[in-house]
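For this view, one protein chain was removed and the others were kept in their places.
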């Protein structure tokens, strides 16, 4: 079973942690790492400088599609980023735990 | 159009945000996420423990080369890290926005 990392950004820590806890509880992600970021981006022609939170969801290939759909459903943004980063390899004991911790 | 993530590290937040704003303004990156890091590395034979800023630039394959050249041109380091991380997939609405926000 292949491990998968999904990344998304959120407006604040409360929303990020709420969604992370919900998706770990549903066993769609085994672990979510969250960190504060400053984001620079253009929106409707204007450069924005906002603070956001980056969330790194760890799951299995089997759960990837459902996890992405749930992130989209729960996400407060109209156009959230939901991207999959390629994991070349993962140590077996951690991968086994990841598989046990997801549906 | 394939999405691309370029990462680089910078000495302080001011320089990082200045370069991020310049490259989003030039529409070479749609979005830049910036976070504070502690870096441990060897330089001229001595172990260094410095604080830096990690910047994650999001763009399209079409803009990748120009973006890398501009980061190198604007970067204060003699030998900056400019690495491309593989993005396996990205949700279509965000990718469409990414394409619209870059040249």
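In this document, chain identifiers A and B correspond to the written order of the chains, with residue numbering beginning at 1 in each.
Quick note on the criterion: a residue touches a chain if its C-beta (ideal position, glycine included) is under 8 Å from a C-beta of that chain, and two chains touch if they have at least 3 such contacts.
This is a predicted model, so every value here is computed, not measured.
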| item | value |
| --- | --- |
| Option touching the unshown chain, where A:24, A:40, A:67 or A:82 are the choices | A:24 |
| Touch list for chain A against the chain that is not drawn | 3, 5, 13, 17, 20-21, 24-25, 27, 30-35, 58, 85-91, 93-94, 97, 101 |
| Chain B residues that touch the omitted chain in the full complex | 9, 35-42, 47, 49, 52, 54, 68, 72, 79-86 |
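The criterion applied here is as follows: only the chains that are shown with their structure count from here on.
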| item | value |
| --- | --- |
| Chain A and chain B: spacing of chain centres that average the CA atoms, whole Å | 20 |
